[in-house]
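Every protein chain of the complex appears in place save one, which is left out.
Showing subunit A:
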Amino acid sequence: MLSIVRRKVFDGSFTAAALGQSLQRIRPAIAAARSYSSAIKEMTVRDALNSALDEEMSADPKVFLMGEEVGEYQGAYKISKGLLEKYGPERVLDTPITEAGFTGIGVGAAYYGLRPVVEFMTFNFSMQAIDHIINSAAKSNYMSAGQISVPIVFRGPNGAAAGVGAQHSHCYAAWYAACPGLKVLAPYSSEDARGLLKAAIRDPDPVVFLENELLYGESFPVSAEVLDSSFCLPIGKAKIEKEGKDVTITAFSKMVGLALKAAEILAKEGISAEIINLRSIRPLDRATINASVRKTNRLVTVEEGFPQHGVGAEICTSVIEESFGYLDSPVERIAGADVPMPYAANLERSAVPQIEDIVRAAKRACYRAVPMAATA
């Protein structure tokens, strides 16, 4: 087993170096391309979400937005900037701070056939409305044998921000993804944000759309195809952000960025990591994950949320059920620390996965490091 790893390492490092050199050669070409009008545009996640909302509201008069501060304040995080002026107060509705009430109203409107987008200022506040998300929205199509479908989107920032403390940093991906009848999406890049939000709004079922506050300001390149108003990404399909052959790393939302950076570090050490951006937590793209693990034989799952009963636990079990024979090492799981989120900067840093955690876990999966706990 080790000899195989060594060979791969040799190949990896050789390829990495060659890649670096070829990139040097390609870069000037890209710079030249920028001067032409077919250059790649950059877009922040915030603008991506805003443009997606704008386009879907323009295309379908039944789509409307409601939530706290979405209208006159232009959105607590400015995601709905300009929409009130463009669509008016009938379609962009400022609500009082009453999640249970306004979420129920949104679901009722969806019962009747409208297509509400309900914004939670953060998903921590969705707990006040969770009965409506689960019992009124998720289960209705089933309980009514198809009579009452609920074309609603619940969106807002999810997970840790920076220094906002325990009550404002919870990740709800595992919570909502456990529930049949819901679709749960977690975009990473601007392309994800645009394509998945549009898909969510067009979808006839209730969709929980988990954004990330710290990603709102990040810019990503977007192609002309992504900018087109008909652009849409499929629900239930993960994206292989970076192909690799030694270890599969799954991640979603902000953690994708960390995983990609970890992959760069791993590449220098001769480990070729395949990074899977889940995009869809429910339905989970088990096919892509398993195909990747069957190729690399090693898996590291990364998530920001609490580990117990989390997304990584589900992915690990799925791989054991379907690809057990292909695993060359135990599945590694990187998750948020199993504590309420502390405030102090140093404690917060150690409560959230860092790049070095992902690198370390990947190396362990490749038998390249011995975990601290094992030496005790």
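Following the convention adopted for this analysis, a residue touches a chain if its C-beta (ideal position, glycine included) is under 8 Å from a C-beta of that chain, and two chains touch if they have at least 3 such contacts; residues count from 1.
Convention: contacts and distances are computed from a predicted model.
Per its UniProt record, the hidden chain corresponds to "Pyruvate dehydrogenase E1 component subunit alpha" from the list "ER membrane protein complex subunit 2", "Pyruvate dehydrogenase E1 component subunit alpha", "Phosphatidylinositol glycan anchor biosynthesis, class Q" or "BHLH domain-containing protein". Considering A:Ser144, A:Gln167, A:Ser223 or A:Ser350, the position touching the chain not shown turns out to be A:Ser144 (whole complex). By the touch criterion stated above, the residues of subunit A touching the omitted chain are 64, 90, 93, 95-96, 98, 100-114, 131-132, 135-136, 140-149, 151, 180-181, 183, 203-205, 234-236, 283-284, 286, 321.
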